[in-house]
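The structure under discussion appears below in the form of C-alpha cells.
Complex shown without one protein chain; remaining protein chains in place.
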Amino acid sequence: MIDKRVGSPGEAVAGIGDGDTVMIGGFGEAGSPIELIHALIDHGAANLTVISNNSGSGEIGLAALIRAGQVAKIVCSFPRSTNSTVFPDLFNAGRIQLELVPQGTLAERIRAGGAGIPAFYTPTAAGTDLEAGKERREFDGRPCLLEHALVADWSLIKARTADSHGNLVYNKTARNFSPLMAMAGRTTVVQASAVVEPGCLDPEAVITPGIFVDHVVHVPNPEHESELVARGARYP
Amino acid sequence: MIDKRVGSPGEAVAGIGDGDTVMIGGFGEAGSPIELIHALIDHGAANLTVISNNSGSGEIGLAALIRAGQVAKIVCSFPRSTNSTVFPDLFNAGRIQLELVPQGTLAERIRAGGAGIPAFYTPTAAGTDLEAGKERREFDGRPCLLEHALVADWSLIKARTADSHGNLVYNKTARNFSPLMAMAGRTTVVQASAVVEPGCLDPEAVITPGIFVDHVVHVPNPEHESELVARGARYP
Amino acid sequence: MSPTAMGLTTRQMARRAAQDISDGSYVNLGIGLPELIALFIPDDREIVLHIENGLLGMGPSPEPGKGDPELINAGKKQVTTRPGASYFHQADSFAMIRGGHLDLSVLGALEVAANGDLANWSTGGEHAIPAVGGAMDLVSGVKAVYVISRHCTRDGTPKLVERCSYPLTGAGVVDRVYTDLAVIDITAKGFEVVELSPGVSFDHVAARTAAPLRDARPA
Partner (left out) sequence: MSPTAMGLTTRQMARRAAQDISDGSYVNLGIGLPELIALFIPDDREIVLHIENGLLGMGPSPEPGKGDPELINAGKKQVTTRPGASYFHQADSFAMIRGGHLDLSVLGALEVAANGDLANWSTGGEHAIPAVGGAMDLVSGVKAVYVISRHCTRDGTPKLVERCSYPLTGAGVVDRVYTDLAVIDITAKGFEVVELSPGVSFDHVAARTAAPLRDARPA
C-alpha cells in the first residue's frame, strides 16, 4: 500500500550524499523548506550543487547551508539579498561557484528536466553577457539560445497540504518553483504543514500529483525566514 | 473594466477567417467544444488548418466541420474513430492533409507555442517513420528529434466554469489539451457550462488564468458527442 | 500454423500479467487487452493507474448510467477515480510519461522483435489511416515496457519475430511479453522464455515464434 510519510526531516534527507545535486524550492522566503534545509545541515552532506532561485537570507535556511560550507556550486537567478552577506562573501573569496540563469529559463530548464525534454531554445538572454558559451540559432529571424534541462538527485520542497500518496497543494506564492522541482528530482522530499488521507484533496485542485513525490514529512508549524532573520536567529 | 463575456457562440467565432489555423480542445468527446464547432460550421470559414487530438465522431462536431469541407489540413495524433468515416473518406480521396504527431509531442508543441519556446528536442518518435524530415541530435547518447512550437490564430475550448475575467476550471478528463491551447491561441474562445463573477473561483484552483482567454460564451447544457452519435444526429 | 487450442484465455493472460505489477507502482495500461489487467490487480497491492488523457488514480468502470462522458480513459470508455486521484492537462500527463516517472506501461502489439523493437500503431497499409496516439511517447519514456498479446494472429502468423515488418513504435523498447503460451523476457540474447502456460511445451512455443527462443525457465 502507498504511504510516503516519513517520521522526521532528518530521516527524509538521510540519503543525500556528498557531491549530490539538490534542488531547493522557494522564491525568497515563500516556499523555502527551512526545516528540511536545517536537517540537511545536521546531516552534513558536502560538496553539493544547489539549484534554487535565491541564495538565502540572514544566517538560517539556505544561507546557513551555504555558510556551513556544504555547497560547492549554486545555480540561481538572484543570489543577492538585503539581509545576507553569506553568499557574497564566499563568492568574492572564490569559495563557491555560481551559474547565473535568468529566472524564466531556470524554471523552464527544471520543467524540461522533469518532462524528459533534454533541451530547448529560448529568446531570453540572447544578445546579453549570459549568452556566453551557449549555442545560438535563429527561429523566425529571432536569435535564440539552446538551453539544457536540469535534473537533481534530490528536490526539497514545501507544501501546504500533502496526502499520504504525495499529492500536494501549496500556499499562495509559495508554489513558485516547487511543482517543477518535484518533477525534476530523482527523489523528491516534501515538508507539508498538513498531511491528510488520500481522497481529502480535490482531484481537480491537486497541483503536484503524487507520482512526483517520494517522501512526505509533516512539519506542522514551519518557521518563516523573515521572522527568523528579524530576531537574528542563526542555525545551528 | 474587464468582461470577456460575449452573447453567443456565433459572435465568439465571427472573426475566424478563411485560411486561419484553429486549435480545438478535447480528447474524444471529453472537452470537445461542440457548440463552438457548430457555430464555426454556420459561420463557414474555409481552408482551415485544425489542430486537435482526434478527428471527430459521427457526423456532428469536429467530424461535421471536416465533412463540410472547411478543413484543408488537420494536425492530429489519432484521426481514427470507430464511429466515423468522415476523415478517412476525405483522407483516402486526397482531399484533406494530415500531419500526424505523437500525442505527447503534440501537447508539448502546443505548450511551447504558448510559452514562447520556439523549438525543443524530444526522444519520442526517434527511430520511427515519424522521424522523417526532422532534425536528429543526440543528448547523453540518446537520439532526439527537433520539434517546433505550434501556435494558432484561434483556440476553441470548453470549460466547466469561467469567470468574466476568463479564469477557467475544467471537468475531469475534459481538461486534456484545453489549458495548452488557451495559451497557444492568439484569440482564445471558451464555452463554459457556468459563468460566474471574479472572486467566485478559488485562486489556488484556477487551471487557466484569464490572461490566456479572450472570449467567454455561456453554454449552460452542452451536448455530449456520444449521445448525439448514439441518436444518429447530423449537423447542420 | 493454426491458432493454438491450448494456452491462456485473454482474461487469464491479464491475470497473469497483473501478478508482476509491484505494490505502489504507477502504471499505464494500453487500450484493449492491456486494460483487462486492471481487473486482476491483487487485493493486497495498491497500484496507481495513469491514463494519458489526464488522470492518475483510475478506478473501475462506472455502474450503468452513473458515468460522466467527460471522465474517460484513453480507449474513450467511461471510468471512475480512486481516493488520491488527480487530474492534469496533456503536457503534464506526457511529462510523467516522457520524464520517466511511470514505472510500467503494458501495451498491445502487432509485432515484437527479438531486439525489443515494437510495432503496434500502423500496418502501413496503403489506405490505413495512420493514428499513433500516445504509443510512441509511452515506449520512449516509461521505465519498463511490457507487451500483452496473443502469441499469433488469428490466421496463426507469429507476432514474435526476428525483425518487425510493420512500422516501429519504438526501437529496442520492450522488456517482457505476456502471451497465451508463455512469459518471455527480451534480453541482450533475444527472446527468453521464463514461464510456460499450463500444458504448453517449450517446443510448442518455439514452433510459433519466428525468431530464436531460449529456454530460461528456472531450473
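Letters A, B and C mark the chains in the order given here, with residues in each chain numbered from 1 onward.
The rule is simple: a residue touches a chain if its C-beta (ideal position, glycine included) is under 8 Å from a C-beta of that chain, and two chains touch if they have at least 3 such contacts.
Quantities reported herein were computed from a predicted structural model and do not represent experimental measurements.
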Partner chains on view for the chain not depicted: A, B
Given A:Asp20, A:Glu108 or A:Asp163, the one touching the chain that is not displayed: A:Glu108
Among B:Val86, B:Ala115, B:Cys144 or B:Val229, the residue in touch with the chain that has been omitted: B:Ala115
Option touching the unshown chain, where B:Ile37, B:Val86 or B:Met183 are the choices: B:Met183
Subunit A residues that touch the omitted chain in the full complex: 27-31, 53, 77-80, 87-88, 91-92, 98, 100-108, 110-111, 122-130, 170-180, 207, 224-227
Interface residues of subunit B (partner: the chain not displayed): 1-2, 111, 113-117, 163-165, 167, 183, 197-199, 201, 203-204, 206, 209-212
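Everything below uses one rule, namely that only the chains that are shown with their structure count from here on.
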Chain located farthest away, centre of subunit C as origin (C-alpha): A
Length of the line joining the C-alpha centres of subunit B and subunit C, rounded to whole Å: 29
Separation of subunit A from subunit C, taking each centre as the mean of its C-alpha atoms, in whole Å: 36
For subunit B, residues that touch 2 or more chains besides their own: 108, 122-123, 170, 172, 207
Sequence positions of subunit C contacting 2 or more other chains: 55, 87-88, 91, 94, 97-98, 140-141
